[in-house]
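Next up is a structure, given as structure tokens.
Every protein chain but one is kept in place in this view of the complex.
So, subunit A:
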Amino acid sequence: MYTCILFLLVVGALAAGVGGRKLGEKGAGILTSSCLIISLSWSVLIFYEIILSFSTTHIKLWRWLDSDLLTVYFGLQFDGLVAIMLLVITTISTLVHIFSTAYMLGDPHIPRFMSYLSFFTFLMVVLVSSDNYLQLFIGWEGVGLCSYLLINFWLTRVEANKAAIKAMLVNRVGDIGLILAMFGLLDRFGSLEFSSLFNVVVVSAPSSDITLICLLLFIGAVGKSAQLGLHTWLPDAMEGPTPVSALIHAATMVTAGVFLLIRSSPFFEQAPLALMIVTIVGSLTVLFAATVGVIQNDLKKVIAYSTCSQLGYMVVACGLSHYSISLFHLMNHAFFKALLFLSAGSVIHALSDEQDIRKMGGLIKLIPLTYIMVVVGSLSLMGFPYLTGFYSKDLILELAFEQYYLTFAYWLGGFSALLTTLYSIRLVYLTFLSNTNSRKAIFRRVHEGSWNLVLPLIILALGSLFVGYLTKEVVWSFQITFPPIVPVFIKLLPVFLSLGGAALVIVLYFYSIHLFKVPSFIGRMGYTFLYSAWQFNYVLNYFLAKRVWRGGHQISYRTIDKGTLELVGPKGVSNFLIGLTRGLSNLQAGQVFNYALVILIGVAMFIWGVV
């Protein structure tokens, strides 16, 4: 049963990919979706067996790499963490598959799309269920590859091509961290299997090696989970189709980095310094992404920055050593963010592929169901009390406050909660409530989608409402965490901040819209700064990539390769020889005094005894 879940996914992917022409557009959708539904039911069973019945499973497959000192087997390990991740992945993936059959309708490449989605799910399952780091790396690179392919799905668009290659390359920088961490692990512990590593590391004394390994692992996580510094690919990745953004760039793939942190928790527990850095980077990401999200005008980019920010919360939770809470937030986030993305997809679908929220508005009357979905998702995201997001996000903030030496994570997080509300309500307001700005022709065609577009939304909305409440004890049991004891004021502050943010938006947009009309110089500067995402792209492109590129051309190619080496090598030698022979042949110009001179010199040398 356990390997079947992998098998089914890969069969679905291959059948839709290779036999897509035979299956047809509808057939491919039905086939992959049903494969996903079956694997979903199996992962429910796995959840039952592993979490509720406390029976973890380990399956050893065949030998992969082996050089006597280093032996790596393919193996599957199912424990509590994996069971929860599996449930999240298959649930979201199933819903996204069903959604895509409606969303992508009319695209001639549906089989390819479904195949990529299934393949992605397969690799994600490989990632979470592997029993060693190297096999995890297969999934790690594989999901990156699928992300590349899916961002590039509409392959004639240059923007999509650029975004895809950027995603892959930036991820690759993070992958170096993971690879180096693996080398470090091999060097220090001589193994890559979780079971042996974690048993060894618990009893080993904290050392700088472990801190280094943890930091390297964290670089990997930073790349995958779009934390500050390597986050630039995530907003660009929104070029892909919206279901892809929901599945890959919100719910599953970007959480792989957080998963890695949770998975490697025994190491991080031995490295306080690494934990501190994790917290700092995480909380900075929370703030950064939230500030940028407030300004964005692209519907999907707002949600993308929001994802980035929420990932920051998860990383902060890891940095505070509360891994189960991080996992809990991961799961909750998967539901409400997938809901937000899919309903954004529904909006975009309704508006004939319009993504700019300035050109929307007034949709509440035309697509009320989608409006409800967006509101539910946004409220959950804001951490409205007793919705799904509340249970994890508030807890993270309280836990952050408890860590007295890192309270600033609390303040940054709390302030970001306000910003979260700001951008969420702004999005809802501009898209649904304000007067419409879209063209009449488009506006008249706005409609709700068919059942397979709406059904996933409803299920996800239910999830966004209740999952947090229903599953909190189950997820916490993975690592016992008690809600910390903090003052009531602190406990309530995030909620008040959120409400304050909501009030702020309403005041700003309803009553003093003219404030935005004439921005001052500083206002414009701040706006540009935030709109361009703190200028990260500019700095990376112009100060790093461009210089390296120019160096690659001018120094290594033109100066060394085509210059120096050619001159020293064949060209130089042939020129030298040609020059030499020309000189020699000039000597034999038929002039007697030349010959006489040579004879004279020869005789002189003979007499002197040189020759």
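Assume a residue touches a chain if its C-beta (ideal position, glycine included) is under 8 Å from a C-beta of that chain, and two chains touch if they have at least 3 such contacts; residues count from 1.
Just so it is clear, contacts and distances are computed from a predicted model.
A.B. asks: Leaving aside the chains you can see, what is the UniProt protein name of the one that's missing? Options: "3-methyl-2-oxobutanoate dehydrogenase (2-methylpropanoyl-transferring)", "Protein CLEC16A homolog isoform X1", "NADH-ubiquinone oxidoreductase chain 4" or "RNA helicase".
C.D. replies: UniProt lists the chain left out of the view as "NADH-ubiquinone oxidoreductase chain 4".
A.B. asks: Among A:165, A:364 or A:530, single out the residue that touches the unshown chain.
C.D. replies: Answering carefully, the residue with contact to the hidden chain is A:165.
A.B. asks: Who touches the missing chain here, A:365, A:553 or A:582?
C.D. replies: With A:365, A:553 or A:582 as choices, the missing chain is touched by A:553.
A.B. asks: Which candidate, A:4, A:65, A:470 or A:604, sits in contact with the chain we can't see?
C.D. replies: Missing-chain contact among the listed residues: A:65.
A.B. asks: Contacts of subunit A with the missing chain: which residues?
C.D. replies: On the side of subunit A, residues 62-70, 134, 137-138, 141-142, 145, 148, 152, 155-156, 158, 160-161, 164-165, 168-169, 172-173, 175-176, 179-180, 183-184, 186-187, 548-549, 551-553, 556-557, 560-561, 565-566, 569-570, 573-574 touch the unshown chain.
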